[in-house]
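Okay, here's the structure, questions in a sec.
Excluded from the complex is one protein chain; the other protein chains are retained at their positions.
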Amino acid sequence: MQNFIQQVMNGLVLGSVYALIALGLTMIYGVLGLINWAHGEFYMVGAFVGYILAVRMGLPYFVALVGAMLIMAVFGIVVERVVFLPLRGRPNMNVIIGTLGLSVFLLDGANLTMGPDPVRFPSIYTDQFIRVLGISFTVQRLLVVIVTLVLIAVLRLFIRNHKLGKAMRACSQDLQAASLMGIEINHVAMITAAIAASLAAAAGTLIGPIFLVNPQMSIAAVGKAFAVTILGGLGNVEGAVVAGFTLGLAESLTVAYISSYLKEIVAFAILITTLVFKPEGIFGKHSVEKV
Amino acid sequence: MRLLETKQLTIRFGGLTAVDHVDLVVNKGEIVGLIGPNGSGKTTIFNMVTGIYTPTEGEILFGGQPIHGAKPHVITERGISRTFQNIRLFQSLSVMENVLIGCHCRMKQNFFDDLLATKKFLHEESQARRTAIELLDVFGLLDLQHETARNLPYGLQRKLEIVRALASKPELLLLDEPAAGMNPQESLALMALIRQVRDRGVTVLLVEHDMKVVMGICERIAVLNYGRKIAEGTAAEIQSNEEVIQAYLGRQAKTGA
Partner (left out) sequence: MIGTKTRALVALLLVVSVLVSGLLVAGCSKAEKEPIKIGVIGPFTGPNAKPGGRMKEGIELAVEEINAKGGINGRKIVAIFEDDASQPAQSVAAAEKLTTRDEVLLVIGAYNSACVLAHMQVTEREKTPQINPIAVATAITESGNKYMFRNCATNPMQVSQLADYVLKNFNFQKFAMLFENTDYGRGIAEVFGASVRQAGKQVVAEEAYNIGDTDFYSQLTKIKNLGPDALLIGGNLTEGSQIARQARELGLNVQLMGLGGLSSPEFDQLCDGANEGLICTSYFEVGTDDPLVKKFVEAYEKKFGKPPEMFAAAAYEAVYIAEEAIKKAGEHKNLAEWRQAVRDALAKIKDLPGVQGPTTFDEKGQADKKVYIVQWKNHEKVILYPTGK
């Protein structure tokens, strides 16, 4: 039982990160209609921004977390203006090449400025342990789960109830009709990119102290994020959250009760099974017609 | 008073001239019909008026001001709203949310007011809700306000699309084949609805194939064929116009009406 609880906790930590990264990816797809191949790099750059604020500049951890999210929100807006806007409505190949180009640019930029070697990003919460009922984790891990849940709740409230959130949902269903209903598409596009990038920054800054920060972290992250996004249904926000936690728990419990050799296989087996039987994702109710 | 006027309106897609020097006038308070065979350029004119396409040549004046080339959301703010040939509701949003989105452009606070939910924002938000409730009530959709749009029956989806368009408080409403797919009873209800809209002070420009609807409610009708306007006048005038009969009504008159 202890073992099970510990493994569930492990799965929740993994799931939090998957969900945070996938949320941004799915929102950008939903609203802007493009698949952002550079999303893993958003996460990596966000982690480095958090690292610079917290470690190099010595700011308190939460200040660094919020700072990284704000800086990355601005970064998201810039990327939307400079890269996504010219790609809007272009053929898929242009979008793939454009965002892949951005991905290479950010990865090499990080390699040049921060170096390819991993760095440690200690926070005060990495050395505080919680040991109850024979399970053990650091405060930082608990923080990952809590902050993720809070961010998801806030995002949900925003999308459900806020005027801009409604506008985002409208845009994700019919960009042109939304525009004809008086919605300023450019504002919605910018705020979507800003939210997506700042969620990626939150993921990077939350997870950095647990793992290591290096440019290559983007590559492993993006594969999982795509899996989660597809599993949850492209463009589906709730789906991304549930799929993120599902995948995290599946991986953790596979290692615990089956075999660590099968960790990746189980994750992708879930994905493939879903695609075969429910190609629109677990939570996709209808296929969204894109403009 | 001229509300909408197009002057020598022309658009070309590659070598194809989809709309060819069309002059069209819609006066305030009128219900005007725009008819013509498939591919004659009716929806293309709608798309230029609402800012989806930019005309190759010519002008579009709204309330005397040029609007051609402006972005769709700007034109919506100026007071033109529309529905679509194939219903384009925000399917997974509720009835109320669809209408609230229509209210958006009448809410004039800035971005940060929105984001930080300032007092001004909250005030406008509640005002928008009141507008939406009022509209839903008038058009008999209030009981369904929490229903997801995709669950409504076809006729009500058409109605909701019109209500959503009205939420932006337009002066001019463009209806793109509102009667498509409706049975005769639903068509009758639609005609009543369109008159009701006009009686609220909204001018209506209508594209429609159902001649009963067009002839029944339009005060003036313009006829397009191959992108050119071939006739304009009252229902009676159009019905007796030789060229129109040749191009369009002939077939329709024999089979339909």
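Here the chain labels run A and B in written order, and each chain numbers its own residues starting at 1.
Operating definition for what follows: a contact is a pair of C-beta atoms (placed from the backbone, for glycine too) under 8 Å apart; a residue touches a chain by one contact, two chains touch by 3 or more.
Everything numeric in this text was worked out from a predicted model, so none of it was measured.
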Where the missing chain makes contact, among the chains that are shown: A
Full-complex contact with the absent chain, from A:35, A:149 or A:256: A:256
Full-complex contact with the absent chain, from A:77, A:212 or A:282: A:212
Interface with the unshown chain - residue positions in chain A: 2-3, 6-7, 10-11, 13-14, 116-118, 120, 122, 129, 131, 136-138, 207, 210-212, 214, 216-217, 219-220, 251-252, 255-256, 260-261, 263-264
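We take it that only the chains that are shown with their structure count from here on.
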List of chain A residues in touch with chain B within their complex: 162-164, 166-167, 169-170, 173-174, 176-185, 187, 191, 285-286
Chain B to chain A touching residues, read off their complex: 50-52, 71-73, 76-77, 81-82, 84, 88-93, 97, 100-102, 104-107, 111, 114-115, 117, 121, 125, 128, 150, 164-165, 167-168
